[in-house]
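In this view, the complex is presented without one of its protein chains, the others remaining in place.
Chain naming follows the written order as A and B, and within any one chain the residues start at number 1.
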Amino acid sequence: MKRHCGGGAANRGLTPAVPPSNSSGFAVLTASAILTDGLVYAAYLFIVAIGLTLIFGVMKILNVAHGSFYAFGAYGAATAVGIYTNGDWPAAAGFLFMILMGMAVGLVLGIILERGILRLVYGKDEVIIVLVTYAVFLILEDVIVLIWGPQSYAAYQPMVSAGNTEIGELVLSNYDIVLVAIAALLAGLAYWALKFTRYGRLLTTVIFDRETAAAFGVNVTLVYTATFIIGAMLGALGGAVMAPKIAVTLGIGVEVIVLAFAVVAIGGMGSIEGALVGALIVGICRAAAVHLVPQIELFVIYGVMALVLVVRPYGLFVRAQPRKI
Amino acid sequence: MFLFAAAAAPLLPDWVVSLVTIAFANGLVVLGLVVLWRAGLVSFGQALYYCIGAYAVALTARWTGFTDAFALVVIGGVAAGLVAVLIGFLLARYREIFFAMLSLALSMILYGVLVKTESLGSTDGFSVATPTFFGYAPHREALGLALYWLTLGVDAIGAVLIGVYFRSVAGALAAPIRDNEIRVEFLGVSVTSIIHTKVVVAGILGGLGGALAALAIGHVDPNMAYWTTSGGFVFVTILAGAGSVAAAFVGSLVFEGVRSFAFDVMPQLWQMTLGSVLLLTILFLPDGLGSVVARLKRRGEAKS
Partner (left out) sequence: MSDILAVRDLEKTFGSLVAARDITVSVPAEQAVGVIGANGAGKTTFINMITGHLTPTKGSIWFEDKEITGKPSREITRLGISRSFQVAQIFPSLTVFENMCIAAAIARRSGSVWGNIATPVHSPDAITEADATIELFQIGRYSETPANALPQGVRKLLDIGMAVVGWPRLLLLDEPTSGISIEEKFDLMNVVMSALKTRKITVLFVEHDMEIVARFADRVLAFYDGTVIADGTPTETLDNPKVQELISGVRLKTAAGSAGHA
């Protein structure tokens, strides 16, 4: 018997099909299902969380509106899917178009937010800025309604046209495989960019100590703007790639943002390796819960977050900052 | 202020009474947030205590058949308070963003548990039995008024007690802790202990608010623990400012009013309205509405 992983287009989350009954390879099957489901979920979380942690690391801003980037990316992607299915484009081109559309939406939104609103509150207390981003998030939730209306959108075509792969008794959606590949690519790209490009190294210095970086002549304002925009695009990318898997409807930003927070809190704010590890931990734990003890699915995610914060308040990959007098 | 509101009640239409009851119940939660905010701490998880208070009331009524409103409210407050005492040991060691995030995580844990608990109605929640008042069982408008007066009563007591608290060493240390925690420690005070007390106070207030809300709304559901509920409370705290006890209630009233109004007039855009109000408040009135009142008072005093 086959085990489907990933879930159908109408699913809000990534829950798999009903677990099979007795079979000798049950344990192995379940373990592999947990692993693959966990990886897919982790990929989704990582793509969404990397933008959030980047923005926090550089600008020390916990951006609640990151949920809006995700939502806008998803809606933009849905629109793109609508366009290309009507125009009968080939699947791969359509997929690319969808991704680019999502990122373009992120770019525009990021610029508007950063130049328009964020600029007004730089330098204020961290918590105040969080509240500002929360206010922006609320506003943007309704902007979505203004632009796209209150109805849901389906954008499942890329997922369906990608088809499935069967490995033994496990059925994997090809789209999910692509998702994991994108996440891995992103991780690699981020690592390379931070270590080997000029922008990446500037970013690292600003993350480490903004004042000293500025004293050395780094144009911190420019770095801030660029970072925010990149973070926005990454958030929107998350929404765009997830659009075919979920129902694109009101409120998706609300759920995602708190999940992204959990991942970032676990990994350490500002740490990209942390986001990767955090995403993996949350992804696998959630998959395990879903397959084994479905009642604790939501509990597990926030339970892990609370547990990590208790042991390592700054996350797994971040050391406490010394107090500056 | 409370006396005026109490007296005005019979003259107001039902929907106003109901609105004000809920606003003042929520105002208690906000008061708890103000206690923390004065020390520089923002909890993004007060919904935890709100929800505990509400469910404590609902479950007590459901499992024991006991429906006395006064007792239920006390039970709600105590339940939340006990949880706060436990959690406080953990939470008091954190500050700033981490305090906010841990409190968020804890409230979401409750949400996760409730949503998956079939026996408690999962996402639909369940309804709360009609409250009685020392054996007296009012109906409809009388019930509305009774709940209204109960809420005002609890609020008034809370306000007085918190006022005393603010004038005590523990309360007055809020600003010093925010300014220079280390100096407070060097003066011989355990900052962790003070913050623990604040968490407990805020928890009790949150529970009382949730209990009253449960009675007033007549229904509880897991959404009461969701982060957006906590966000709403924080919103009002900013709107009101940390200046005074009254500000918490006035702010809550304004919030409920704006929310109802926005929902009625432009149901698709109420979030945007709220968000804009919050944004404008932060940008132009960083100390909240309370500071406007204080400024007006000062100007009045200067003139006379």
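Keep in mind that, in the parts below, contacts are C-beta pairs under 8 Å (C-beta built on N, C-alpha and C of every residue); 3 or more make two chains touch, one makes a residue touch a chain.
Computed from a predicted structure; not experimentally measured.
*Asks:* Based on the whole assembly, the unshown chain contacts which displayed chains?
*Replies:* Across all of the complex, the chain we cannot see touches B.
*Asks:* Return the single residue from B:84, B:173 or B:199 that touches the missing chain.
*Replies:* Considering the complete complex, B:173 is the one touching the chain left out.
*Asks:* Which of B:107, B:151 or B:197 sits in contact with the chain that's absent?
*Replies:* B:197
*Asks:* Pick out the residues on subunit B that sit against the missing chain.
*Replies:* 165, 167-173, 175-176, 178-180, 182-183, 185-190, 193-194, 196-197
Here, only the chains that are shown with their structure count from here on.
*Asks:* Inside the complex, what are the residues of subunit A that reach subunit B?
*Replies:* 62, 117, 120-121, 126-128, 130-132, 134-143, 145-146, 150, 254, 258, 261-262, 265, 269, 294-303, 305-306, 309-310, 313-314, 323
*Asks:* Hey, which residues of subunit B end up touching subunit A in the complex?
*Replies:* Those residues of subunit B that touch subunit A are 42, 90, 93-94, 96-98, 100-102, 104-106, 108-109, 111-113, 115-117, 182, 227-228, 231, 234-235, 238, 268-272, 274-276, 278-279, 282-283, 286.
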